[in-house]
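Yeah, one chain of the complex is gone here, protein chain that is, but the others are all in their spots.
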Amino acid sequence: MPDLHRVSDRLTRLAASFSAVRARSLALAEGLSAEDMVVQSMPDASPVKWHLAHTTWFFETFVLGPHGGRQPWRAEWGFLFNSYYDAIGDRHPRPKRGLLTRPPVSEVLEWRAVVDGQVMDLLETGPSVEVLDLVELGLNHEQQHQELILTDLKHLLNESPLKPAYRSAEKPVAGTVPPLGWVAHPGGLVEVGHAGPGFAFDNEGPRHRVWLEPFRLADRPVSVGEWLAFMADGGYATPSLWLADGWARVQAEGWRAPMYWREAGQGDWRVFTLHGERRPDVAEPVTHVSQYEADAFARWAGARLPTEAEWEVACRWAPDREMAGLVVHPPAMDGPTPAGRVWEWTNSAYLPYPGFRTAPGAVGEYNGKFMSGQVVLRGHSCVTPPGHGRPTYRNFFPAGSRWQFSGLRLARDA
Amino acid sequence: MPDLHRVSDRLTRLAASFSAVRARSLALAEGLSAEDMVVQSMPDASPVKWHLAHTTWFFETFVLGPHGGRQPWRAEWGFLFNSYYDAIGDRHPRPKRGLLTRPPVSEVLEWRAVVDGQVMDLLETGPSVEVLDLVELGLNHEQQHQELILTDLKHLLNESPLKPAYRSAEKPVAGTVPPLGWVAHPGGLVEVGHAGPGFAFDNEGPRHRVWLEPFRLADRPVSVGEWLAFMADGGYATPSLWLADGWARVQAEGWRAPMYWREAGQGDWRVFTLHGERRPDVAEPVTHVSQYEADAFARWAGARLPTEAEWEVACRWAPDREMAGLVVHPPAMDGPTPAGRVWEWTNSAYLPYPGFRTAPGAVGEYNGKFMSGQVVLRGHSCVTPPGHGRPTYRNFFPAGSRWQFSGLRLARDA
Amino acid sequence: MPDLHRVSDRLTRLAASFSAVRARSLALAEGLSAEDMVVQSMPDASPVKWHLAHTTWFFETFVLGPHGGRQPWRAEWGFLFNSYYDAIGDRHPRPKRGLLTRPPVSEVLEWRAVVDGQVMDLLETGPSVEVLDLVELGLNHEQQHQELILTDLKHLLNESPLKPAYRSAEKPVAGTVPPLGWVAHPGGLVEVGHAGPGFAFDNEGPRHRVWLEPFRLADRPVSVGEWLAFMADGGYATPSLWLADGWARVQAEGWRAPMYWREAGQGDWRVFTLHGERRPDVAEPVTHVSQYEADAFARWAGARLPTEAEWEVACRWAPDREMAGLVVHPPAMDGPTPAGRVWEWTNSAYLPYPGFRTAPGAVGEYNGKFMSGQVVLRGHSCVTPPGHGRPTYRNFFPAGSRWQFSGLRLARDA
Partner (left out) sequence: MPDLHRVSDRLTRLAASFSAVRARSLALAEGLSAEDMVVQSMPDASPVKWHLAHTTWFFETFVLGPHGGRQPWRAEWGFLFNSYYDAIGDRHPRPKRGLLTRPPVSEVLEWRAVVDGQVMDLLETGPSVEVLDLVELGLNHEQQHQELILTDLKHLLNESPLKPAYRSAEKPVAGTVPPLGWVAHPGGLVEVGHAGPGFAFDNEGPRHRVWLEPFRLADRPVSVGEWLAFMADGGYATPSLWLADGWARVQAEGWRAPMYWREAGQGDWRVFTLHGERRPDVAEPVTHVSQYEADAFARWAGARLPTEAEWEVACRWAPDREMAGLVVHPPAMDGPTPAGRVWEWTNSAYLPYPGFRTAPGAVGEYNGKFMSGQVVLRGHSCVTPPGHGRPTYRNFFPAGSRWQFSGLRLARDA
């Protein structure tokens, strides 16, 4: 027999969380025009409107339909806002999300309000644990899309020759950052993965044992200043530093600096941020680098990337952020720095943990089918919603991706 | 010494025309959301906002700057809204026009009003014939973009699975159309090209002599009903009917019907129009066919496409349209039908007439540099602005283009 | 009743011609390894072995099968060596011709001998005029492939970093060439096209009237020295000289000189020829330029390209060549120079002449279906087989093609 107090507590927390998370998505869209919200700047990115609609579709499709007896608000929109769930049916092709001028933003916002009300109504009925689990999944799903709203929007705004700012900010005084230090770990048989109470995605478990050799992990991410030294030392022009695939990309795409860097004059770089274009700040953690670049940097530095298990057992965790309002750029560092400014590339392929099973049905497509050809990133970034991360969190992107807030933390054999 | 009355008349007419043409562009955008106006659905098409801005840029760049002493309203917009004038400087890449969420529509409309005022101010100063010529060119240029606004928007709306209508309309009662007749022409030494008073684009002249053999020209365009017969007879599956390049396109793109046709069920076609999806109307002229398809149809029909000179000396002309409001789909036919419902493909390559010279400077890039790899279409279409066409008008597109309102009229050797 | 003497004469001449033409193809392959003969260096080019086989397939398919009652020597080879005749059936894809290591060259040569014998046997039976016509077509077809053998082989050998010579030759002493002169033509109603006795391809007729304005034609092709002046004057970097499509190609492919030119050091060019790499010879006609480049040069020179009718009525003709052995590079000029060193680009699209009809059946696919998207070249080149050209000959390639021996002769309005 379930602990009713506990269920009731959870229900209360979930309802509050639902309101807060749903409201935060709208807050992110504040100040954007409908034009800003409809355009898709590359196949990997989605329009803000699409994110607002898709997260709503998720609740309608996985919660309200099967568990609330609700018909879709607009039957034909399911085709438009399904992302990748084959079990749900056909869907609009991803590279064409930016062609959806209809429904307009205003109707999507109306839909959001309708669905919000329906979910709150459902929660008031005291639904089953299965429903609560689905709502919680939906909120974590929406938080992931909140991060994508910012990364995708950054990509779009950077495409504009006008280089507009999303949020204004004081230009920080450029600081310096002390040399990085190393935290030693003795290795041995450790446990990793999620097993506790509280929400986690399926790919974070089962918790399991891993044998590690002794190693050291840097006490902060690599800084922009260190990256400039790598560039000055010919890092982007030295094939022996690179994985073969990475070197091929360097040549094919002419990489000479992280994404969003632009050379205004000989050696005079500008960095596009959600605050507009700025000069590089040497004390910031470097970001918008691919795993190929992270790996080349590590080799240049006489180090390597950590495995995800090493990272999980050795990295300091700093969950609280966004105290004083929305953060849209990684703050500068002034010494040892825990996780939380940039996603940190590991050298682990994104693969199932021993004993991993996908859930049955469409929800089972959430994570498992992407366990191929991608690399794990750990931690969280400055644009991850507050409360969303965990030390066991496994983010994943292809090794060549650069449009996320991705940086790196070095490791070494002991 | 110029005839002052005449200049004054022209000035008066031009000022009226300026107001009317500029206002018509805005009228075309009525009912569209900012979202509808910003998105680019393929590299060949441009967003409505871009058309509204580019036509304004044209007056600012070619009239107000050199002849009105005006600075650009926003210096950095020149880069955004130059289409293809190398002599003006660098420009935003055409396939990325849809990424320009900034400036928003509202600012573009503000800019239009500012430029309109400045041009009217300039006209009040009684400017030189050169300036009047440039304003007249700018208005004809804007009319061309008015047609593109509709064809590009049609392409965008068709991409939506919702198949939205741009303008509502009664569904016409499907009629029939009598068999086509032939108008004979004796050939011989004829004159073609523009030479009279009144505006014409540079590519329409010089007027010159051409020798023609006797021929016949159909008294109306090919109808949808005739096209359905071609389809039913395996027209799209019979390589001997096709030019080699055309057959390659049929296979590469899976053409089985004109553009915007969709097979809802076996042999049950739907046609997307700016009034939404409809069943094919056999009495309408067929449209949205490429020259490859037009040529294959003509071969199937035991005929051929006319040359542009044949067309010019033999086709009946019907300039007046849009009496009772905006027309956005070719009306059905009920007998002999002059030019004006669809652009009519010829079998003439788009090449300079004997003695053709481009104008010096950037305006010289208007037409001449496109005289390669394209085919001439003659007449005008249902979406050509009223008063814009002429019997000497030379429209041109690549042989495989289908998103314009392009159809065909058959010819035969006498 | 046919003139029997005449038929007999023709038969005798044709039999002699058959032996000579077929032997010449083999002579062209002398000195090549089987490896040289099997590889395909780009989709537009074919391997030498394929040319030797395809020309044999032509006689087997169009002459021996229908008119000699012969079965194909190897039934399955028809699929391999059909080039583009849809009416004959399916065929091996053109870009994969280089994957045909089987049958080996030795078997193709054996097949050639068998078919040669069978055609000679058929000729001894005194066949119909239809058969004689087909044999004559087959020989002219084979001569076209003889030219392609050399142009395709040149492309292949140039791909080798070893830059091997096909035939050795003394390096000519670089000469100079006097300024070009102009030949005036009064224009008027002229006749062009083939109508006489003797062989011509279907696309050369019907002979018909064309009206021409007065014009002048240069008395020799443009020289390498003149091309170097164009390059030195920034010809490849000045967009106002170029057609829009041409300029797009210049930028996309980085054109800075004709094809087969390589910059060994700053401004120090090498030209790959079938005699190996050489320094540019200023007195040679420039070759391996596209029509885009030819057109830009003409604009730079204050001239234009001729139409094909202008060329036909005004160009001097010099049919005799290859007196002292195989020529594989255009000889230098020392004054007025008739047609025959390089193909000369015109500004005429390749379109049917008035009254043109394709022959029924597969042979009708020979020329007609390519009358779209291509440009006419006139004359003949140094590698055209002796006796193959005619003043009415219409060669055609896309405007961007450069691997043929294509140059230009300037024209001007009178």
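For reference, chains read A, B and C in written order, and residue numbers begin at 1 within each chain.
Going forward, a contact is a pair of C-beta atoms (placed from the backbone, for glycine too) under 8 Å apart; a residue touches a chain by one contact, two chains touch by 3 or more.
Remember, it's a predicted structure, so these values are computed and weren't measured experimentally.
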Inset, instruction - Give me the visible chains that the unshown chain touches, in label order. - result: A, C
Legend entry - Option touching the unshown chain, where A:Y292, A:W311, A:W343 or A:F405 are the choices: A:Y292
Legend entry - Among A:V173, A:L189, A:A232 or A:A252, residue touching the chain not depicted: A:L189
Inset, instruction - Write down which of A:R13, A:K171 or A:R209 is the residue touching the left-out chain. - result: A:R209
Inset, instruction - Return the single residue from C:S41, C:T61, C:S223 or C:T273 that touches the missing chain. - result: C:S41
Inset, instruction - Pick out the residues on chain A that sit against the missing chain. - result: 84, 86-87, 189, 208-213, 239-240, 242-247, 291-292, 295, 347-349, 351-352, 354-355, 365, 369-373, 399, 413
Inset, instruction - Could you please point out the chain C residues that touch the chain left off the display? - result: 33-39, 41, 49, 76, 79-80, 92, 96, 98-105, 156, 159-162, 164
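Note that in this section only the chains that are shown with their structure count from here on.
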Inset, instruction - Please work out the Cα centroid separation of chain A and chain C, and write it as a whole number of Å. - result: 59
Legend entry - Where chain C touches two or more other chains, by residue: none
